[in-house]
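One protein chain omitted, others in place.
Per-chain numbering from 1; labels A and B assigned in written order.
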Amino acid sequence: MSKPIIINIQDIGHRVIESIFRLGRASRFFLLLLLKSGMSLRRFDLVIRELYFTGVLSLIIILISGLFVGMVLGLQGYETLQKYGAESAIGALVALSLVRELGPVVAALLFASRAGSAITAEIGLMKTTEQLEAMGMMAVDPIARVVAPRFWAGVISMPFLAAIFSAVGVFGGYLVAVVLVGVDDGSFWSQMQSMVDFRYDIVNGIIKSCIFGVAVTAVAVFEGYDAVPTAQGVSGATTRTVVTSSLVILGLDFILTSFMFRGVS
Amino acid sequence: MQRTMMDLWVGLFVMAGIGALLMLALKIGNLGTYSTAQSYTLVGNFENIGGLKIRAPVKSAGVVVGRVLDIQFSVETFDAVVTMQLDNRYKFPKDTFASILTAGLLGEQYVGLAAGGDEAPLKNGDKIMKTNSAIVLEDIIGQFLFNKASENSTSKSGGKE
Partner (left out) sequence: MLTDTLIEIKELSFSYGNRAILKGINLTVPRGKVVAIMGGSGCGKTTLLRLIGGSVTPSSGHVMLAGQAVHKLNRNDLFLMRRKISMLFQFGALFTDLSVFENVAFQIREHTNFPESIIRDLVLMKLHAVGLRGAHNLMPAELSGGMARRVALARSIALDPMLVMYDEPFTGLDPISLSVIGNLIRRLTDALGMTSILVTHDVQESLKIADYIYFISEGVIAAHGTPAEVRSSISPFVHQFVHGEENGPVPFHYPSGTYAGDLSLGNNFV
């Protein structure tokens, strides 16, 4: 009777210890990654290549999602605001929601599932097929040659993707509110401009997306590099990338928001 | 061949990203209108600022002319010192009247400037001498109830006599 319970407790303990080990490995890996990033900045063509795979190929999903999120915001916001006769504030509502929260967060979530999982799968497969070890035997450091360019490409593309998401979202909100529902064009923009502050809202949004970019790509490259070199190991690592980075994004977002937007407006 | 196509796409991507950032900055964030280079600050002491917050608009005749930069409590005069950042294009006379107003019944509070007739304009760092505090809803309600109560009591007492 008591045997399964003991096994469970052992299992929990084992998992806790294992996750502490993983955290240690991850920190060491991240430090190595930063130390060895010099090469990818010197050979920027490697980063450009990865920018194509992480940034350009994520554009479609970012554009479409941004447009729809903006349109839904416009519709829902109008429904609520018109009850208070404040439908002219729809522009401000759409822009503030997008620039502060939805732009960075939703773009990062999409980025994690589109580009993050691809990075993990690619690095994991390279490990499984001994490509990383082969590279090491050729006296080329795989962290510098394979991991660092992918990491920096992700870090660079994230703020751009978030900005594109927000801009397209505002356009989507404009489409619904002004073109479809008939809110006044001028008050849409003027309310938006009087409510949105460059430094507090937009710069903070960009800072958020930069931090999310670092977090998502760091998780993705680590999971790939640390994957068990089997087909199952890589698929597990890919899933973990999406789950872990989504949770990290939402957790970080709460922390960052409470730092950035405390006490103002 | 494939290489140049990739470079082209990445170039387009970066351009789109920068374009989006510029749009956020200029079209949505309205950057440039209130940058420090083109603005000057004014200070005003208010007995009560109500719910005024940093970054609240400063309006004159309904037009946004600046923003509240800072709010401090003065231990010398025991009132609120509100620092406002105004656009350089808008100059106000020395005897301008500043009051804290509310947009709509429950809307956000802002500083309203009513221009006076003085020839000399307010300069950077000047103090607005004539201010009017925020109307605090509780005070009005309190006053209203107090008036009602005193009315009632006088009418009641009048009835007894």
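The rule is simple: a contact is a pair of C-beta atoms (placed from the backbone, for glycine too) under 8 Å apart; a residue touches a chain by one contact, two chains touch by 3 or more.
Nothing here was measured: the structure is a model prediction, and the numbers come from that model.
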So which of the visible chains would the left-out chain be touching? A
Of the candidates A:Leu63, A:Leu125 or A:Met260, the residue in contact with the absent chain is A:Leu125
Using the touch definition from the top, which of A:Arg145, A:Lys208 or A:Arg240 touches the missing chain? A:Arg145
Please give every residue of subunit A in contact with the chain that is not shown. 122, 125-126, 129-131, 133-141, 145
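Here is the rule we go by: only the chains that are shown with their structure count from here on.
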On a C-alpha centroid basis, what's the spacing between subunit A and subunit B, in Å? 36
Which residues of subunit A touch subunit B in the complex? 48-49, 51-52, 55-56, 59, 95, 99, 157, 159-161, 163-164, 166-168, 170, 189, 192-194, 196-198, 200-202, 205-206, 263-265
In the complex, subunit B touches subunit A at residues 6-7, 9-10, 12-14, 16-21, 23-25, 27-31, 53-57, 64
